[in-house]
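After the structure tokens below, expect a handful of questions from me.
A protein chain is absent from this complex, but the other protein chains hold their places.
Lettered A and B in written order, each chain numbered from 1.
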Amino acid sequence: MVYEKRLDGRKFDELRPVEANVGVVKRAAGSAMFKIGKTIAIAAVYGPRELYPQVFQNPTNGVLRCNYNMMAFSGSGDRVRPGPSRRSKEISLVMEKALLPVVDLSGYAGTVVDVFVELVQTDAGTRCAGICAAAMALADAGIPMKDLVSSVAVGRVGGKIVLDLSKEEEDYEGHATDIATAFSTRMGQVTLLQMDGEVSREELKKALELAKSGCEKIKEIQVKALKAKYVGDLNE
Amino acid sequence: MSNIIREHLLELFSKDFRLDGRKFDQYRDIKVEYGISSRSAEGSARVKIGNTEVLAGVKLELGEPYSDNPDEGTIMVNVELLPLSNPEFESGPPGIEAVELSRVVDRAIREGKALNFKKLCITPKEQMWIVLIDIYPVNDAGNLFDAAALAALAALKDAKFPKIEDGKISYRESTGQKLPLEKLPLSCTVYKIGNYFLVDPVSEEELIVDARLTVGVLEDGTLCSLQKGGDFGLNPEEVDQMVDVAVKKTKELRKVL
Partner (left out) sequence: MSKLLVQEKEIVVPGQDLAEGMDYLPGEDVIRDKDKLVSTKLGIVGLSGRLVRIVPLNGPYVPKRGDLVIGKIVGVGIGGWRVNIGWPFEANLSVKDATSDFIEKGSDLSKYFNYGDYIIVEIVNVASSKIIDLSMKGPGLRKLGSGRLITIPATKVPRVIGKQGSMISLVKDYTGCKISVGQNGIIWLKGDEPKKELLAIKAINKIENESHISGLTDRMKEFLEREKNGL
């Protein structure tokens, strides 16, 4: 069946409603909440701190370490078993790689900067929401960065290329294609790219263009949230 | 722990003053928000006590009743001390602190008969509801014991049964029917530092605690759970004084739920 109208009524190039907030974990060096649709991610940054065991230290650079975790009640079906899974380990890894191209830890040799990402509620696009929150938390912590990273999923649903798939769209007719992306929009670089499903090369090009424009919109929201933490202070 | 901080705190206490100016038996502001993960969890809540923030969620599953209680359902409580919430917490399997906290929260709910276990049984010997309560600190600024216990009760209060179809849970459809939450066993932890008793410590105060006593109290004043912690002992008179504080404070806590 041709996908004429999106299940939730959005335009094909429209994001779900996005909310972002900086400084949500007071004890952390930096933190942020990112909500897209019903997916809610919280990120907190600790460090730079000494990396143990010492053999993991990089003598010329700091190490960025991400940890992605779904709260046990955050899944759409059964309770998620606590503790790392193969899925969460892989996501932690690709999040790290999505952020590394913009993060400069050369001044912190031998240390680690930890980014903990917790999903409170999930409804598609969790790793992308996690990356958006993590980038904001790193900026909030004052870690040197060449750019922010913005992240969104695109995909093919019923033959149409769409931005920011919902859970229902991911499940559409059992064979939607889901492409998770992240961009440094200033540098014009893709820093996360994972796909489940099938597309033609032409469709992929189109999808990446759509993803980039989606990330530009997300970046505006991230920037606004980062500034809002300081603009609002006098009124508190 | 640093001596100069302990010394300073005790000096403050001797002037009837705490770090942030509170009275010994005064909690920080408490806020409870329900349904913070309403798409995913059957029940959920956020509790903030000052800067301490804890999330709790309830998931429901089906299971076969235990042979020793064939006509009852059951609960399970799990607290994870997320490294996101405190730089001292480490990734990995739950440490002993998380296990103790889980069991203390569990004990108050179970022994206080918060949920009517009989009503959690669907068919004796065949099918029961398992109520899974997961608790996560998001920011640890002290007193996770009371925040976790309060968050668990708030999430239970928020929870509704999902539909069952063909013997399986249809998580997307709620029946709108609340859990059989018949009592609210509220917990208050009283801390002893030097010769002083106080509630709701901030992190700096927590570091110099000599002993603590978590007391679960029902609406009629009945005590339903106790847990003594800390490296120092308490004499029976002290226990009595601490219980007295807890009974008084749980009356206040009851109002925030």
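Observations on the structure shown:
As a convention for this text, contacts are C-beta pairs under 8 Å (C-beta built on N, C-alpha and C of every residue); 3 or more make two chains touch, one makes a residue touch a chain.
Predicted model, so just to flag it, every value in this text is computed and none were measured.
Among A:Ala20, A:Ala98 or A:Leu148, only A:Leu148 touches the chain that is left out of the view. If you put the hidden chain back, the residue from A:Pro17, A:Gly107 or A:Gly197 that touches it is A:Gly107.
Although one chain is not displayed, its contacts with chain A can still be listed: residues 29-30, 47-50, 102, 104, 107-111, 139-148, 184, 186-187, 222-223, 226-227, 230-231, 233-234, 236. Although one chain is not shown, part of chain B still touches it, namely residues 1-5, 7-8, 11-12, 15, 17, 19-21.
The working rule: only the chains that are shown with their structure count from here on.
Mean C-alpha position of chain A lies 31 Å from that of chain B. Within the complex formed with chain A, the chain B residues making contact are 36-41, 44, 51, 55, 57-59, 61, 78, 80, 82-87, 91, 93-94, 132, 134, 136, 138-141, 171-172.
On the side of chain A, the complex with chain B involves touching residues 24-28, 38, 40, 42-44, 46, 49, 67, 69, 71-79, 82-83, 114, 116-118, 120-123.
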